[in-house]
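Here the complex is missing one protein chain, while the rest keep their positions.
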Amino acid sequence: MIIDGSEGSLKKFLSDLPPVDQVGAEARAAMLSTRSIKTTSKAWAIDMAISMVDLTTLEGADSFGKVKALCAKAVRPDPTDLAVPSVGAICVYNDMVKIARTELDAIGGRDIPVAAVATAFPSGRASRAVKELDTQDAINAGANEIDMVIDRGAFLSGRLGEVFEEIKIIKKLCGDKAHLKVILETGELVTYDNVRKASYLAMLAGADFIKTSTGKVAPAATAPVVLVMLEAVRDYFALTGNKIGVKPAGGIRTTKDAIKQLVLVNETAGPDWLNPSLFRIGASALLNDLLMQRMKLRTGHYASANYVTMD
Amino acid sequence: MSRIDVNKTYKLFIGGAFPRSESGRVYEIKGANKKFIANPSLASRKDLRDAVVAAKAAQPGWANATAFNRGQILYRIAEIMEGRSQQFVDEICALEGVTNKVAKSQVEAAIDTWVWYSGWCDKLSSVSGSLNQVSGPFYNFTTPEPLGVVAIFAENKPSLLGVVRTLAPVLAGGNSAVLIASENYPLPAITLSEALATSDVPGGVVNILTGKSAELAPWVGSHMEIDGVDVAGLSKKQEEELKLVGADNLKRIFRFNPENHLERILSFMEQKTVWHPIGI
Partner (left out) sequence: MSGFEYANAPESKAIANIASSYGLFINGKFVEPKKGKSFNTINPATEELLSKIAYADKLDIDLAVKSARAAFTKVWSKMPANERGKYLYRIARIMQERAREFAVVETLDNGKPIRESRDTDIPLAAAHFFYHAGWADKLEYAGVGSKPKPVGVVGQIIPWNFPLLMLAWKIAPALAAGNTVVLKPAETTPLTALLFAQVCQQAGLPDGVVNIVTGDGITGAALVNHPDINKIAFTGSTEVGKAIARSISATKKSATLELGGKAANLVFDDAAIDEAVEGIVNGIFFNQGHVCCAGSRLLLQENIADEVLEKLKKRMSLIRVGDPMDKNTDLGAINSKEQLNRIHEISNTGDSEGANRWSPECKLPSKGFWYPPTIFTGVSQSHRIAREEIFGPVLSVLTFRTPAEGIEKANNTMYGLSAGIWSDKGSKVLWAAKQLKAGVIWSNTFNKFDPASPFGGYKESGWGREGGRHGLASYLTSDAKAAK
């Protein structure tokens, strides 16, 4: 075992990790974003990105109608072109899980997982008991994936053992019913060193996926943050033989943004991570931009928003 | 019948936009020939307050841009002014009653002043900073840093050069500016704002007010968010009063000779010295 479960050994392991140089990491991410992805590779990337989208609605105003419409979009993103792949998952608040699952099953989306945000998303400020109940509710309602948030207050004040424990407990509740994504909320962690440490902490505690953000705090999934997380899963795999997934969420609005993410994956963790079981993109508006770019490649001219559906 | 001109409205320049005075006041400017030219805004203390808010918000971004970037922008101002030379010449002739030749040489001097200061932006720490040979295993360096928000009372005349000569060094040093134009010859300052607004100068880095320096000077003196002041356009008495009040937050207050000088940049900068041990 890398660590023996005690807070002391966890702290030692995390503080022994090599540091991240901010300027160097940002330069590497910037260089990778100059990759020019055209023609056949662009078409491949667009379809791959569509299949990786966790189509998301996490608003106070969410209603059954809104969620049902999202499900329809998830299954058939472009009703005029059935060759377009369906998305990677639907992501909703836990009281919308049942309606989402039912709707997806009814319209041919049985293969599309429903991810529920949990543990007092987005702030994570609630008691342990409330967070456990929050998670259990979602699982009972049929959630296939749980996107939990870590306790950033605990992390930043050095109570790493608590953060670790919480993830372990939620993972146990997931059992074999749901895979667990752990949201680090990198915008609140601020430094790349913290992102690296939090990534390892989450993976050691049992995360199946590490996720950048709730999408409610900026900055969210910037290229250098995703770079550092991809380096973490790459090195964790070398250390343990386990492949953990990465999900950037928040701020990825255009096809260009999405393709830059795929390039980061390709040249950091490697081609094995280029599939929806190891890489997802949390987004909502992105899907339509992907569809419009897909149309441009097919037809040769710039598309209009009139030709893609609103939800 | 000869064509009727579309006369310009002269407003304030705050936060990259051109608002009227919140007081709704204006005052009359007549040319050297005693004919009416315009009613520029008569800025109030609230306009000053808004200008300082804009300047404060814009200053960190300006200071954190690379020196190269600041130099490029100051040079761009020169490019844009060069293209508008005739407009400035006409304005100066009408206002100051000087000949075309005299006005032209003032405009050229103003443009060349931007170019001169543009070239300083990325050389300041080479010339003014230093690595200091302290006796001990320490790396010790001194480097100039921007002061913050600088208020400027532009020279009363020449009406354009008096603005550029006081404004350019403040910007070159990474500060943002609130400039109060000459009370009697304010118009070129506002025309200059139009050039600034199209020169990639970020909104709020320069703010220009027109009005009565006697009314605004006490508010400048007492404003705790203003870090430095160039009192070129104030009388000796106004300067003394401003210095008295300005002592409350130890404003850096200066009057310079009407010429270009490196010291005009450095006076509105702070020298920071850093120590770091050398050892394994």
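The chains carry the letters A and B, assigned in the order they are written, with residues numbered from 1 in each.
Here is the rule we go by: a contact is a pair of C-beta atoms (placed from the backbone, for glycine too) under 8 Å apart; a residue touches a chain by one contact, two chains touch by 3 or more.
From a predicted model like this one, the values you see are computed outputs, not experimental measurements.
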item	value
Which displayed chains the hidden chain touches across the whole complex	A, B
Candidate in contact with the missing chain, chosen from A:3, A:37 or A:252	A:37
Residue of A:188, A:267 or A:311 in touch with the missing chain, whole complex considered	A:267
Touch list for chain B against the chain that is not drawn	67-68, 71-72, 75, 112, 115-116, 118-123, 126-127, 139, 262, 276-280
Positions on chain A contacted by the hidden chain, ascending	18-21, 23-25, 27-28, 34-42, 44-45, 48, 231, 262, 266-267, 271-272, 274
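To be clear about the criterion, only the chains that are shown with their structure count from here on.
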item	value
Computed distance of Cα centres, chain B from chain A, in Å	48
